[in-house]
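Okay, here's the structure, questions in a sec.
A single protein chain has been omitted; all remaining protein chains appear in their positions.
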Amino acid sequence: MTRTLLSLGMVAAALSATGAAFAQSPPGLRPAAASKGMAAIEHAAAGGKYLFVFFWREQNPQTDAMWNVLQPAMGKFGAAAELVAVHVTDPAEKPIVTRFGVDRSPVPLVLALAPNGAITKAFPLKLDEKQLSQAFVSRGTAECLRALQARKLVLLCVQSRSAYVRQVSIQPGVADFAADARFAPATEIVSVDPADPAEASLLRDLQVDPGAVGPTTVLLAPPGSVVGKFVGAVSKEQLVAALQAAQSNPCAGGKCGPGGCGPKR
Amino acid sequence: MKLQTLVLREIFERKSQLLTSFLAILLGITVIVSIKNITYYSEKAVAREMDSLGANVLVLPKSATLQDYYAADMQGETIPEEYVTQLAMSDLAGLDNLSPKLSVPVELQGKTFTLTGILPKSEFQAKAAWSGAGIFSRPIGCGASVGMMGSDDKKTLARKRVIETLEDNEVLLGADVAAKLGLKEADRLEVLGRPFQVTAVLPQTGTVDDSRVFAHLHVVQDLSNQGPVINAIEVIGCCQEISKGLVEKINRLLPDAKVVTITQIADAQIKINRMMSNLSLMFLVIIVFVGGASIANYMYANVFERRREIGTLMALGAGSGLVLRIFLLKALILGAAGGGGGYVLGTVLAVVLGPKLAGVLVLPMPVLALPAVGISVALALAASYFPARRAARLDPCATFQEV
Partner (left out) sequence: MLRMENVSKTYRHRGRSVTALDGANAEIARGDFVSIVGPSGSGKSTLLLMLGGMLSPSAGRVLLEGQSIYDLDANGRARLRRRKIGFVFQTFNLVPYLSALENVQVPLFLAGMDEMAQKDRAAALLDRVGLGDRLDHKPSELSVGQQQRVALARMLANDPAVILADEPTGNLDPETSRQVIDFLVDVNAEGRTVVMVTHDPRAAERAKRVLRLDRGSIVSERPGRQARGAA
């Protein structure tokens, strides 16, 4: 048991260590706005707007096609979103290219960034207008994505409380888990109100009943796996056990890899 | 004087005539034994590699062959690394555990090893979360990544193919590399002019992984001046998803790559092994016909040549049973010597050539000795039966010049 807990702690530590690279940099350390892309990110974040970043390498039919879908769509989104085009081979844009690893990604590529910095959708090589609107997500979704993209565990608390009192009303078990030194650096708590119509699609995806009495807690692990779902009160031990179970058995039902659909022996 | 003396004396007196038959049976058994022996060990190696290979789907360059799946990432053909991102960003379920690889040969202390670049999960997992809100609606328990992080996760690379983090100056050593170079954890090592620290020595797997040096993919790309390319992507796909056509979906996503399941690769290997066993069956048929015909022919000639001698033995009181026994004992000795010699020669051949031909360690298989000798003895006896019977029915008058 001690060993396992220790290992879980190491997992959390590993998550936090690498997470830093993808987390938002503190404002004081932001590079000078020599990069048009970085400047656009700052601008959109400051204005609370979505940003579509269009990465391209060379002008070709594929690039043109994507641009021709993207640009008219921006008009429809109006003030909700901004757009920036980044030429990936431009030395000035190196900071943003490196930050998103675009040099090793398929290009042209459109990334949609929420105001909080989470990437809400990536569109490699092609896109259509319908897909673009999927980039706009709820606050709760954006918060979960940002934490997961920072390779943190997410404790999603679904409870009928307004956001500003959540610190005091959080469940003791969830608070205990988040306060544990082993998990604290790599754990984030996100609260959503089931009554909020904006969160309905997130709850539907997570198969959480918005009409349930009492709180529901969902433990998410990167990149977006549901590790545990608890209706009603939850203890720290239950959360640790769920994490442990997911760790020891990556494929529920043992259906991956050899012995799964690998050759039978 | 015993029956054996009589038969052995005759064999050694006229050994040159016997040579063709002996060689036919010896070489036939040699080939069968060595094929069987090599096939057995190569099958075993495939099974072991299959077992140790955590992945069940491989993404390979279009031109890669399925002949040797384990060396598939060693063929020098490459695919762009962006395929990894494309897979990670796709909304295909069951694709969390990707293991891209680039392998180049390196020489360390005068010995050749394989330097394999791997991409730690930390570098592409974030991109997997770029697929946005849809990620939450994926089936639960399909390669949940948390489980892929072990306590000493570096060593789980050997089994799980995926590693959480790997710094630019870190290398992981396969068990054989560590043993041959005398290195252990925390030692320093220079590869292609760049200093590294040994982060871990991987446990023995009995596969080619044991002679690999693992480093960060991007470092290997830099050191080999290859740019952002890889040889293969190993994928742990969910069976449920594979049966739902995951391979086809990946194929549609990456039309310029070849996507195969381990089952297909295993099938290819099984086909080769089946071919080898057909080949050995063919050889068996050949020795049955050629060897058998040669023995029968030799025996008929021998009976004809010895008819005066047989007549003499009969005049001296030998019954037909004894004459039959003389020829059958000779066949038995011929078969046993051919089978035994063929087993020894075939085993030596397999042990020597196995590593060169099939790339596997081949050990002698005593269990083949019995069938080898059995087959050749049975063949020799069957081929000699009719000539021996003719000898037994020979007219003893042949002894006399005038009838």
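By written order: A and B. Residues from 1 in each chain.
Just so we're on the same page, a contact is a pair of C-beta atoms (placed from the backbone, for glycine too) under 8 Å apart; a residue touches a chain by one contact, two chains touch by 3 or more.
Computed from a prediction, not measured in an experiment: that's the story for all the values here.
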Problem set entry | Among shown chains, those touching the left-out chain | B
Exercise. Where the complex has a chain not shown, which of B:L181, B:L223 or B:L322 is the residue touching it?
Worked result: B:L322
Exercise. What is the set of chain B residues that contact the non-displayed chain in the whole complex?
Worked result: 1-2, 5-6, 9-10, 12-14, 308-309, 311-322, 396-397, 399-403
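Just so we're on the same page, only the chains that are shown with their structure count from here on.
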Seminar exercise, completed: Per the C-alpha means, the centres of chain A and chain B lie apart by a whole-Å value of 46
Exercise. Quick one: in the complex, what on chain A touches chain B?
Worked result: 3-4, 6-7, 10-11, 14, 17-18, 22, 101, 103-107, 111-112, 119-122, 124-125, 134-135, 137, 141, 144-145, 148-151, 201-202, 204-206, 220-227, 243, 246-253, 255-258, 260-263, 265
For this session: Going by the contact rule at the top, pick out the chain B residues touching chain A in the complex.
Result: 47, 50-51, 53-56, 81-86, 89, 94, 96-97, 122-138, 140-151, 153, 164-165, 228, 236-240, 242-243, 261-263, 266
